[in-house]
Every structure is written in C-alpha cells, then in structure tokens.
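This is the structure, below, for whatever I ask next.
For this view, one protein chain was removed and the others were kept in their places.
For clarity, chains are labelled A and B in written order, and residue numbers in each chain start from 1.
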Amino acid sequence: MVRHVIAPVDELPPGTRKFLTIDERPIAVFNIKGEFFGLLNRCPHQGASLCEGPLIGLAQSSDPGEIEYTRLGEIIRCPWHGWEFDIRTGQSYCDPKRFRAKAYPVNVEPGASVMKGPYVAETIAVSVESDYVVVDL
Amino acid sequence: MNMQFRTGAEPSSATGVKTAIADCDIHPARATATELYPYLAKRWHEHLETYGKHAYQGMMEGPPYPKAQPNASRRDAYPPEGGPQGSSLSFMQQQHLDPNNVALGVLNPLNTGQGLRNQDLSAALATAINDWQIDKWTSQDSRLKGSVVVANEDGPAAAAEIRKRAGDKNFVQVLLLSRNVEPLGQRRYWPIYEAAEEVGLPVGVHAFGFGGNPITASGWPSYYIEEMVGHSQCQQTALASIVLEGVFERHPKLKMIMIEAGFGWAPSLSWRLDKSWQRLRSEVPDVKRPPSEYIRDHIFWTTQPMEDPERRDHLFELIDWIGWDKLLFATDYPHWDYDEPSRVLPAGVSDANREAFYLGNARKLYGLS
Partner (left out) sequence: MIPAQSVEKSVGEIERCAKDKRFVQVLMLVMGDMPLGKRAYWPIYAAAERLGLAVGIHAGSNYHNPPTSVGWGSYHIEDYVAQAQAFQTQLTSLIVEGVFARHPKLKMVMLESGFTWLPSYLWRLHKFWRGVRMETPWVDRAPAEIVRSNIRFSLQPVDAPPDPQTLNRLFDHMQSDELLLFSTDYPHWQFDDDQVLPEGMSSDLVRKIMIDNPHATYTRLKEPARETTP
C-alpha cells in the first residue's frame, strides 16, 4: 500500500469533494461533516462516474407509507441508474451481496509526517503549516 | 506514481468501445422552449404561448409520475454550455457518439406533438420536429438518422407527413409511441402503416405516449416504478393488437421495431398468442398464420433496458428463442436507465452474434449496410 497526499485539509472543507486520478485510477475524496472518505469513481454496475452523483440520505421503512430518512449526506447516488452506495463502506443498498463500490481509506495526517509535493507521502520530518489529507492506495 | 487533479467533475465518458456500434434509441432534446419556433408557423407560437399543449393526460407540463433523475436523464449528461441533457450535438458527440464508437445513431425525439388532443397542433409540431431533426442533427453529423414523427391520432395527416419525407435519407423510420387512444392495431392507425410500407420505412413503436388510458387495465398505479415496468405490458398489448388486427397480413413488407420496452416478454407473448389463436382463429379470419410467425417475420426489438438475469445462460437462451438477428442495440442516451455498450452484453457470445447485436442487424434493417 502506498500512501498518497491529496491536499491540505483546508482545501477540502465539509460538504466538498475532490476528483483526482492516482495511477490511472479515478478517485474522489469527500469531506462529510469533517470525516474523510475515498471512493473509486467508477460504479460497479456499469462504470459510471459514481462520485458525480448527489449525496443523499438513506430512506428506510418499517411499514408501508412510513419513511425514515437518516444519515443525510452519507449515501451517494449514481448519476446513471440511481443506485445508492454507502460512502463509508461502498456497500450498495439494492444488492449488497453482489455490488460494492470500491472504498479507499482516507486519513488526515499531521503535516509533520508528510512531504509536500511530488505528492508521495514519506515519513520524513518536514515543517509544514497545515494538516494534509492522505490516501492509502 | 501518477496523480492528476481535476478542477471539477468532468463529463464521464465510457471506458471506450473498440468496435463500431449502432445506437437505435437516442433522445435529442430542445435546448429552449422556443427552439422549434423557426419551424412553426407564427400562429402556433401564439397558440402555444396562450393555450399550451393539451395532452391525453392531466399535466400540461411535466410527467404524471416524478422521475428518478432530473428530466429522466443521467445527471452527468448536462451540456457544459447549458440546456437539458441531450440538447447539445457537440456534447452528445463528445460524451457518447465518439467514445462509444457510434457508427449509426437513430434519433427518437420525445415530448413532441404526439399524444396531444389538438390534432392540427400535433401535425404542425410533428413536421416542425422533423425539420428540426434535419437542421440541428442529421445534416450536422452523418452518423445520425432521424425518425419521422407524426400526428399519431390523425391517420390521414400522419400518412401525409410520411409521404412528404419519402426518399429523404435523413430519416430511417416512422416513430409512434406505444400508448395511444386505442390499441395500435385499430383501423384509425391503418393509414400510417399503409404509408410507411409504401415509402419503404419501418415503424418504430417507442415506449410511452399518452392516450388517456390508465397505464394498467385496472386503473392508475401509485409509483414511478409501476409506470416504468408498465411500459412492457403496454407494448405487449399494442403488439398483440397490431398482429390480431391483421396489419401484417395487409402490409407484408412492413417492419416494426419495439423500442425501449424490453424484449424478454416476446417469447411468452408469442406462445400465448399462438395458443389463443389456435382456439379462437374464427374470430379473426384475417390472421391467416400463427401470430408468432408474423412476429418472427416483421418485428425487431431494441435492447435497452437490457434484460439482466443473474445467470447469463438464461439471457442467452432468451435471445436464442427470439433470434440473434432480431435485436438492435440501443443505449437510450441520455436517459438515466442508459445501457453502457461495453457492459451490457456478457461474455460468451459468438463474434457473429455480437456483431449482429451491436451493428449488423440495424444496418440491415435500416438499409445502411
């Protein structure tokens, strides 16, 4: 696993997402209320740019006609067929056993442990100002 | 290691299709409400602005059921210059036609004058849409071919529009929708079939339309999914009507295409029709052969939304029963239930069948080999 530095934390405020390619893999990194998540930007269904879809909540029901809508902003809906994926795990809601979006662990690493540009994280002590968002690939 | 950033979301393009394909169901849209005005007499501008469009359904604008995605289209298909999905030729080329190697794209315009109660308006909008298809699309990109949109409830007017476009290479078929005031085999629609056969155009029957009938034979359902799945049942009934009213007996050269209603139902409908006809054929003496034979000889199906069983051997059996020479590949771009060409046909298909499925059948049917 190689760790890749994405950006300084303040370049990815809550509610935003960043698209990038690492080793030809299209990835998006999200900041959901201060937590960071990474997903492969390719829907496991037919290959759409999954991460361009809206972030919605989870609709569940224990009785027909009643809907509980929770986990706002934590479900991504594919811009094509509308499949719902859990941003935390990549799990799909329609067919959890067969389909899962590829999730990448995303961490915030303190600036002291990463080197700025050429965007490969190495454990070198560098004095930097801010914290960095780092992806393990 | 190689990392590039994008400043924002870029239009997603396909993984790239290596061999050329036909897309037999593309939906071009108007960018603005007045884009058709140059093709419409001025009286219709005023009419539309004063009275609007009255369809055989309750809503003047908008659909009877809320859609799964905006404009029932992919969220990533908005042209960068603005306008709804499907309204920009250059963006359609960039996002779909070029990367997907579309060698033949058949345009099926929707939200036109079909399904309207004012038949003069319906006819005016039909001819306008046909002129618009030439101007904006088929004359600008030779891969694209249009469909002759007609006033579906006015047989003579529809026949006149078809004859007007006879021999025009911009068009490869006549377009009807599956839901009309009556089932499509009824005699009010016969002038359409007569004219189409005469000018040598097949008739495409696309899912949807408004005819004032609830989308089930037991009234109006509650949910969008019922409408979406219901297109399959509407198409089955429309096709049964066409066969049982003897349309193909009277028009032996006519071909028809069932568009966007699936094809999985074709075998079971054929078997049911045959079984009923064996007992009840004295009621319909004009149907001289088993219905399944008319279906076999005259009907094609576009593939989208592609049947998606868990086991691909089931899909292959289904297609064997219909015929690999009967399917016409389609994506339904830019709608949300779009079928990605590189993903929908599982591995295990012979090269010959694959070529027929993706391109050969369409080229042959539309006379574009």
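Just so we're on the same page, a residue touches a chain if its C-beta (ideal position, glycine included) is under 8 Å from a C-beta of that chain, and two chains touch if they have at least 3 such contacts.
These numbers were taken from a predicted model, which means no experiment stands behind them.
Enquirer: Considering the full assembly, with which of the depicted chains is the omitted chain in contact?
Expert: Per the touch rule above, the missing chain touches A, B.
Enquirer: Out of B:160, B:318 or B:368, which residue would touch the omitted chain in the full complex?
Expert: B:318
Enquirer: Check each of B:79, B:183 or B:202 against the chain that is not shown and name the one that touches it.
Expert: B:183
Enquirer: Would you mind spotting which of A:13, A:34 or A:64 touches the chain that isn't drawn?
Expert: Of the listed residues, the one touching the omitted chain is A:64.
Enquirer: Please output the residues of subunit B touching the missing chain, sorted low to high.
Expert: 68, 178-186, 211-226, 228-230, 232-234, 236-238, 240-241, 244-245, 262, 264-265, 267-269, 271-273, 275-277, 279-280, 283-284, 305, 307-309, 314, 317-318, 321, 336-337
Enquirer: List every residue of subunit A that touches the chain not included in the displayed model.
Expert: These residues touch the chain not displayed: 56, 59-67, 78, 81-84, 93-95.
Please note the rule applied: only the chains that are shown with their structure count from here on.
Enquirer: Which part of subunit A faces subunit B closely enough to touch in the complex?
Expert: 2, 4, 18-24, 45-49, 51-54, 79-82, 119-120
Enquirer: Where on subunit B is subunit A touching in the complex?
Expert: Where subunit B meets subunit A, its residues are 1-6, 8-10, 12, 14-15, 68-69, 74-76, 336-340, 342-344.
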